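Heads up, one of the protein chains got dropped from this complex, but the rest are sitting where they should.
After this line comes subunit A, so read on.
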Amino acid sequence: MVCAQVEASPGKCWQKVLYERQPFPDNYVDHRFLEELRKNIYARKYQYWAVVFESGVVIQQLCSVCVFVVIWWYMDDGLLTPQWLFGAGLASSLIGYVLFDVIDLGVGRKESGRTRWADLKSTQVFIAFTYGFSPVLKTLTESISTDTIYAMSVLMLLGHLIFFDYGANAAIVSSTLSLNMAIFASVCLASRLPRSLHTFAMVTFAIQIFALWPMLQKKLKARTPCCYVGVTLLFALSALAGLLTISGVAALLFALLLVSISCLCPYCLIRLQLLKDNIHGPWDEAEIKDDLSRFLM
């Protein structure tokens, strides 16, 4: 090993210790200075297509919101009858329900220990209550101005998108809050529809698209990534088509948004990752890696 030596006492190496008086000035800088510095040891290397695949969750959620608004628009304009919406929703829910078990061959069901009877019961209770309360929901916001309702719905849907659990481990994520905001928005919008049956169909649809659909997606993504990509593309295209029938400009803007999120953002992330300059060294606070909860079990 090479070491710095002082003329006064040849053969004396600088040591990184404090307890010895060394023949060096206090501001001496050895060549070993910062030798324990490490850079970017926890930085992840991203693959472009892997990031594009992961961005599917965001695309799906944006499309859900888009589809929901389009359906509401159709209902408001009388292009879609509530019977149709409810029927279609029920049919697709049944298909989804079957798929949910088929994807993992019933393993998830066995683990949760939930019976089909219990599922049926909660569905019945839910439908019955929504149906019973739909006249109340219909008249609930009568005294509030329609502009306020629209503003509130926009805010709530944005909040839903912000707080949704996209799989990131962050403090801001709260799936409960996210779902509640979406349901609140749906109740607000549904109350502006012509009849209470419309309201009932709309709220039921909101539950399906904001609560049940993401669960199915999650399972799809984990089990059959290929199908997931297909479903996401199909869903995005149908949302775009729906939007196109209402407004061409909106459809164009929405398409641009989707493309930038799924293609441009991953590219930026990978480019910016190169600029990452994360410093580690002996001064870092140590992390406790043990599982200490076992001592208190």
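Here, contacts are C-beta pairs under 8 Å (C-beta built on N, C-alpha and C of every residue); 3 or more make two chains touch, one makes a residue touch a chain; residues count from 1.
Here, contacts and distances are computed from a predicted model.
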Answer for the undisplayed chain, UniProt naming, from "Adenylyltransferase and sulfurtransferase MOCS3", "Ras-related protein Rab-17", "Phosphatidylinositol N-acetylglucosaminyltransferase subunit A" or "Glutamyl-tRNA(Gln) amidotransferase subunit B, mitochondrial", is "Phosphatidylinositol N-acetylglucosaminyltransferase subunit A"
Option touching the unshown chain, where A:R44, A:R271 or A:K289 are the choices
A:K289
For subunit A, residues touching the missing partner are 16-19, 21, 25-27, 29, 33-34, 36-37, 278-290, 292, 295-296
